[in-house]
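See structure below.
Note that one protein chain of the assembly has been removed; the remaining protein chains are unaltered in position.
A, B, C, D, E, F and G label the chains in the order they appear, each numbered from 1.
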Amino acid sequence: MHNEIIIGGFGGQGILFLGKVLATAGMLEGYHVSWFPSYGPEMRGGTANCTVIISDQEIGATISDHPHIVVAMNEPSLFRFAPSLKEGGLLLINSSLVEKEYQKEGIEIAKIPANQLAGKVVNNPKTLNMVVLGALIGYRPILPLSQVHRALEECLAGKEGLIEKNNQALETGWQYACQGGVTHVSQR
Amino acid sequence: MHNEIIIGGFGGQGILFLGKVLATAGMLEGYHVSWFPSYGPEMRGGTANCTVIISDQEIGATISDHPHIVVAMNEPSLFRFAPSLKEGGLLLINSSLVEKEYQKEGIEIAKIPANQLAGKVVNNPKTLNMVVLGALIGYRPILPLSQVHRALEECLAGKEGLIEKNNQALETGWQYACQGGVTHVSQR
Amino acid sequence: MAVVFERPKTLIKKPFTYCPGCHHGLAQRIIAEVIDELGIENKTIGVGPVGCSVYIYQFLDTDFVMGAHGRAPAIATGIKRTQPDKIVFSYQGDGDIAAIGTAEILHAANRGELISSFFINNAVFGMTGGQMAPTTILKQKTTTSPKGREPKSHGFPLQLCEVLSACQGSAYLSRVALTNPKLINQAKRSIKKALLTQIEGRGFSLVEILSPCPTNWGMSPQEAVDWLEKEMIPYYPLGEIAVKEGILHA
Amino acid sequence: MAVVFERPKTLIKKPFTYCPGCHHGLAQRIIAEVIDELGIENKTIGVGPVGCSVYIYQFLDTDFVMGAHGRAPAIATGIKRTQPDKIVFSYQGDGDIAAIGTAEILHAANRGELISSFFINNAVFGMTGGQMAPTTILKQKTTTSPKGREPKSHGFPLQLCEVLSACQGSAYLSRVALTNPKLINQAKRSIKKALLTQIEGRGFSLVEILSPCPTNWGMSPQEAVDWLEKEMIPYYPLGEIAVKEGILHA
Amino acid sequence: MEKKILMKGNEAIAEAAVQAGCQLYFGYPITPQTEISEYLSQRLPEVGGVFLQAESEVAAINMVYGASASGARVMTSSSGPGISLKQEGISYLTVAELPCVIVNMSRGGPGLGNIQPSQSDYFQAVKGGGHGDYKLIVLAPSSVQELITLTHRAFYLADKYRNPVEILGDGMLGQMMEPVVFTKPQFPPLPSKDWAIKGKNGRERKVVGRLTLEAQALEEVNLRLHRKYQEIQKNEVLFEAFGSPEPDLLLVGFGTTARILKTVVREGEKKGLKLGLIRPITLFPFPRDEINRLANQAGKVLVVEMNLGQMVEDVRLSVEGRVPVFFYGRTGGMIPTAETILSRVEQIVS
Amino acid sequence: MEKKILMKGNEAIAEAAVQAGCQLYFGYPITPQTEISEYLSQRLPEVGGVFLQAESEVAAINMVYGASASGARVMTSSSGPGISLKQEGISYLTVAELPCVIVNMSRGGPGLGNIQPSQSDYFQAVKGGGHGDYKLIVLAPSSVQELITLTHRAFYLADKYRNPVEILGDGMLGQMMEPVVFTKPQFPPLPSKDWAIKGKNGRERKVVGRLTLEAQALEEVNLRLHRKYQEIQKNEVLFEAFGSPEPDLLLVGFGTTARILKTVVREGEKKGLKLGLIRPITLFPFPRDEINRLANQAGKVLVVEMNLGQMVEDVRLSVEGRVPVFFYGRTGGMIPTAETILSRVEQIVS
Amino acid sequence: MKQKETMRLPSGRVIIDQEFCKGCSLCIRICPREVLGLSNRFNSVGYYPAVVESAEKCNGCGFCAQVCPEVAISVYRG
Partner (left out) sequence: MKQKETMRLPSGRVIIDQEFCKGCSLCIRICPREVLGLSNRFNSVGYYPAVVESAEKCNGCGFCAQVCPEVAISVYRG
């Protein structure tokens, strides 16, 4: 078990929190985990991304040159991170914001209209990050969903009011993935 | 030829200038020379002293642990520097300001009432440093007096008006020494 | 067709890298306009700070020197003393000029150094993520004054122009804001006066520009502009704080 | 027989190491008297500077901390924040407080830090041999302004009290001289007020003490006192520059 | 707090400091360590401590000086440029023997540089960036958990030896989150701080930072400090050994680099390479004897750093030419990858 | 000026700087080097230059930065505490590749210390007291005459390599007078400073100190600087060898210490001891090959410094354990005497 | 998406550079004639830029351009 995951998008999409829930879930599951944000000298909006590593071994570098999973929450991060994906890796795209197509051989590409799902199904646009996380676990069950729910609750300690909607978002994303399945596996 | 000379006294007695003239004379005579002042963090009067080394060899440290000559322009410097005098060294005391007696074996002790001589003979109390320098050369002819005169003139470049009196002071001290000779050689 | 508004020549044509609603870009545009109007683009040298302001060199088409946090006035002094015929200005944030760089700006002013400083006061350390600045106003919450600034532990908002006005070398000091066209025009006049103070060799000049930092204030650009007008200006009254005629050094 | 004048208890009985005619000793005696009168010798902590003033710790019988040049206000802040029940003062020269330590004193004042600073303004860097200080007056010759201070190259004499008066945390600022018994009594009252300002928790306090440096001014003690009165006081008018009532932090 | 929680390195230091009894913190913001300030601005007042954002790093280190002279446990933190500005103050702290903890979350330099992780302040920390014959105790954590234990230890060592202690981390350690457990700091009892100035209050007055204007007096002080440093060298060396007990090549690296080197050891093993790793945890005192011993066993050494060759000098001084010492470094905020290091290893071993 | 004159070290540097075309000087008083400022406050205006006493050392080094960016020859000077305060600025100068000359007339440290001569800022000067992977060129004069020639050379090297050069003297060199002869500085022609900012004036605008926020960009800068340092190491090593060509012991010392070691060599000779001396004139680049060669010839090395062991590390790195390296040091402003060194020598040789 | 959104009118003409705009709305707020609004499509950087909604109302006063922090607006009259 060794998974390196990069989540990229705009500031404000809840990317660092997504990563934190994922890493916490890994920790609760007993793995070594690390979470590393991109941090710029610049406060000016733009991109935000983070790297989560979940492993059964001690973790070396907390950045990833060849991630197993890339989550592209917007277009710029798609083109920035997808090229480094490991052979056989998963590229999870937020199709609500990404219009362009991406081509790469030997990887698995999945799409989820996260903004729509968060807005319409969950009825809370801010939960789009949990929709995506649910989908991620759906496409790649690296951790039990239940553990992710527990992690979410732990990360929302003190803000219990938010738990329900976020749990719902996780479910929504997960179900979307389980139903929709893999949308595309590129050929070598 | 290797002579280490320490001149000590109060600030304002022209000690650094005395040293400079001496070192310049050594330089003019073709020797290696160095001049090193004591310098304190403190501006508050008190003692001033400097070390002059005249040598036919390259000079190492410009301070002296065991000087060949100590000039004590006042009492505190007598007790501070005289104890380190080399065996056979010369202790030259400004007897105008030093009342106490000093005892040490194996050195030569000479006294000169420099303030009186400067005041009464030269008629310029400020020349007491040159009186002492003249005496020093009188007691220990490490350099020709003529070279000291030349050095003095060089050091007074731009202040030519002062040359005459200072030359006179040099002579006065020198003659005092040559006439008075060594006042006392301590026994071993 | 008459041009009402076009990009000034000295402003390099590329998008600013600042947050939406940040006035850094606006301030730089006005400086560029003044440089255009004075026709000094060929002999102007800017000195950058550390802070969000640092990017100015990517936008203003003049020579630039970038140095250490807070030291722009010293660097500018080094330049001006070497090249007295050049127009030298620093562009600094409140952390840069009023915290770490206090001594440098104060002594530049006190020497009547023939430089101009443009000081973007956004009441926080912007670039590092919104910590308290000396200019943070009372009760304002920042990441290092999480319960709001209060005098006992954090001290008072620092009024730099007022402080510098006690320095004899300060020939022109002015405080402006950019929240509406009228104020923008006033600001532009101040910036021009500052540079003219330098050109005429009259002494040190500084223009303090109140500026929103929507990102670190946690506000929308519009809210930020409102907050600036309602909360900040009372602490930092607009207007000319020092205008000395004649050549101070004469 | 009535005692008209005796050495204060808090002044250690040994000769000062200052030059003849220097007022460092005089200033320290007055501080010691005030400490005696307030009965605070057991809870007073002095912070020394670098400069001739540094020797104060050898003469004042209170706890002392000696630190880096110009940083006494920061050190005092560290002490006061740790031990708010103590009376903490810094004793600094003009080079120390108005050159290298500009930022530290200004921000201590601006925070309204509950410390008192005694600032010996002798218009030169004394300890290092008489270089120009920010407080050197115009035309004054020093070893680094050999032709006399002139604004164009050297800037203007810095009026620290006036600068600090623009800081909201300054509760008490006063400038005094010690050239005659009347002024000495005024100075003593100011020093007492400064310490009381601290004791009552009202804000930052500073007393600037004009002081001769006969050695570096190249004058006799008497000439130095005359020069101070005739030449220095016009640049540095005596009196209370800021007196704020009430507790600033409240 | 026995529970495992996910925590950011900077926040972990801050919380660990509070637990170690740090009463005051003075700092000035700089990426990538500002979270330490931010956390403590909230946390210290909660426990009755003091958080103060100074007007500059210079002011901050001098506030530390004042607080430490008062006998308190006190900390400051910064990165590259800010630590440079603190060098004068650090030099003063050492000679006044004032304990304190200084954190450097090092970033790419020189100059403004950037905010990516770097180890190029090793010389500054270990050899002395300030003036004079002095040494800091320098600790190099390599995980968030260790940031906690070494922060605890830093306060202990500072008080034990009356010496400033620098924690030399980097942007990666400061910014990343890892699971941690907070344990209570437990150390032997320390002597009381009877040197602290607290107002004389009847007893003899005290002076901190006494002048030593006479050369002889200052030499005595320096020699006393020197003996203290030798004692520290004797008592306080910490290191971690990892990998093959009989390696063909000894890797040496600290902090973040050591994490990567562990991956290298594991990947190397898969390729049949017997690699050892020694990770100095204390940079001063440097584990020179242990490195020397293991190096001689291995016959070859590769030092990897996120700089262009700094600790490698201390490794060379440890082995003194007995075995060849190779170096691989990245700089300016670049992080070496296990892959590239491994190919370097293969070159050397073959 | 071909005439021999007696001159104080500090004044000699100042005059030599003027002759080397130094146009601006920014400084802040500190003993034992203030005479440099004092001399230049008089002299620079005479030649149309600028003397400015800054409000602090921090301001001074940044004024130097501005003047150097303008293309001028510029100098600053200080001692211990002041040089520490300049470390951030120095780090910035190196990465912006701005030439300048920095004089450190070193005094007893750490902290305020005293104003006696010392060599305990060797690490700071040579290893880098500031943050980041950078190097200064460091010159160590040993007489007043050499203060002149090395000041000339410092300006030349600074411009040749676009790098700050530090002249590492000490209180003795600064305060003493010796006979000197002023010769005209003569060096090969230098490239024009087309990087200097002078207002764009029609041509492409210039930026000094460009940001390198991307790690890769900064690594490239650092690697370029590194290559420059290697070139300097190759081209610019200076040292003096003295004494017996086939010595039984090699002495190594720089600056003031080397003067004393010459006396030791001569006195040793009288006692029948064959002693060699190598005096590094450039501390960076360090004459490591020459020291290694001579050390191997002698079989034993004694390093003497006015500190508790700093350059000795570079000597050890040069000989890499091939011959034993002994150390003798005085600190805190104490000056080692020829006598004591000689008795140490006798111990070692016997 | 078009790079430039332009309008023409006897009184005023405003050009908003869609790639420079960051959708801060300060121009919208200041416009005395309610000429401007936000687009509902984001630009390549991800912002929803301002667009001219009621070109005919523009009087060419230039206020919008004056307050635009991104210098994204040009205004012409006549």
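One rule holds in what follows: contacts are C-beta pairs under 8 Å (C-beta built on N, C-alpha and C of every residue); 3 or more make two chains touch, one makes a residue touch a chain.
Note that the structure is predicted; figures quoted are calculated from it, not measured.
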Checklist outcome for this item: Contact with the hidden chain, among B:Phe10, B:Trp35 or B:Tyr176, goes to B:Phe10
Checklist outcome for this item: The listed residue (D:Pro146, D:Gly201 or D:Pro221) that touches the chain absent from the view is D:Pro221
Checklist entry - Which residues does chain D use to touch the chain missing from this display? => result 1-7, 11, 15-16, 18-26, 29, 178-181, 184, 214, 220-222, 225
Checklist entry - Taking the full complex into account, what residues of chain B touch the chain not shown? => result 10, 45-46, 74-76
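Please note the rule applied: only the chains that are shown with their structure count from here on.
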Checklist entry - Between chain B and chain D, what's the gap in Å when you average each chain's C-alpha atoms? => result 42
Next on the checklist: Could you work out how far the Cα centre of chain A sits from that of chain D, in whole Å?
Outcome noted: 62
Item to check | Multi-chain contact residues (two or more partners), chain F | outcome: 31, 50, 52, 55-56, 58, 81, 88, 92, 96, 111-112, 114-115, 209, 211, 213, 335
Next on the checklist: Quick check: what residues of chain G touch more than one other chain, meaning two or more?
Outcome noted: 22, 45
